[in-house]
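The complex appears here without one of its protein chains, the remainder shown in place.
Moving on, here comes chain A:
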Amino acid sequence: MSYYDLDAILTDAEKVPCKFELDVPDLGYLDNNPSQALKAQTPVSLPLWLAELLALSSRTQSSNPEDSAPFLTLEMPKALSNEVVSALKADPRAVALRDQTHNMYGLATRMLDLFEEPELCAVLRRTFVTRAAETALHARKAGATDDVVRGEGFLSGLEEWERSLFRRAHDGNKACKEWMEGVKK
């Protein structure tokens, strides 16, 4: 992952739900209540880069990792909630991942680093592989036939990883087709 990777930066900016473990003064505006302090246990959404830092660092000076108390606790974002995962389990191709978040898999890898979720990992892998085969089929057919409309629903539901995969598959097909047309020369 490069420092200048736009997708990584955008993934960093994804909002994740979390709850502060303590009252925070002057942060009330996060809960639409600017005059008061932010109460502990109020659900707020913070960008991933900030939430991750606050969830992993300890607010006490204790060196013992056993009683480390983080500033806030993280929760799974809505895009990786149980409803979405069940829908993906039922049929990976029927879910428009882009409607959940543009960087579905990028966000998922970050969350999998923080949470131990072997089942979610397996579901996502199956989703990715199944959708990849479908993506490649559309990449091959794109531009070759007129029935673009049929695949439009699926293609607009592709998230960033899948879009780059589509582009790579299509580039390969295109280069091959161009050579095949030029072989007559």
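The rule is simple: a contact is a pair of C-beta atoms (placed from the backbone, for glycine too) under 8 Å apart; a residue touches a chain by one contact, two chains touch by 3 or more; residues count from 1.
Just so it is clear, contacts and distances are computed from a predicted model.
Colleague: From the names "Elongator complex protein 4", "Exosome component 7", "Protein ORM1" or "DNA replication complex GINS protein PSF2", which one matches the UniProt record for the unseen chain?
Modeller: Of the names offered in "Elongator complex protein 4", "Exosome component 7", "Protein ORM1" or "DNA replication complex GINS protein PSF2", the absent chain's UniProt record gives "DNA replication complex GINS protein PSF2".
Colleague: Taking the full complex into account, find the residue in A:Lys19, A:Lys78, A:Arg98 or A:Arg140 that is in contact with the omitted chain.
Modeller: Answering carefully, the residue with contact to the hidden chain is A:Arg140.
Colleague: Tell me which residue among A:Asp99, A:Glu152 or A:Asp171 touches the hidden chain in the full complex.
Modeller: A:Asp171
Colleague: Please give every residue of chain A in contact with the chain that is not shown.
Modeller: 65-66, 105, 108-109, 112-113, 116, 118, 121-122, 124-126, 128-130, 132-133, 136-137, 139-140, 161, 164-165, 168-169, 171-173, 175-176, 178-180, 183-184
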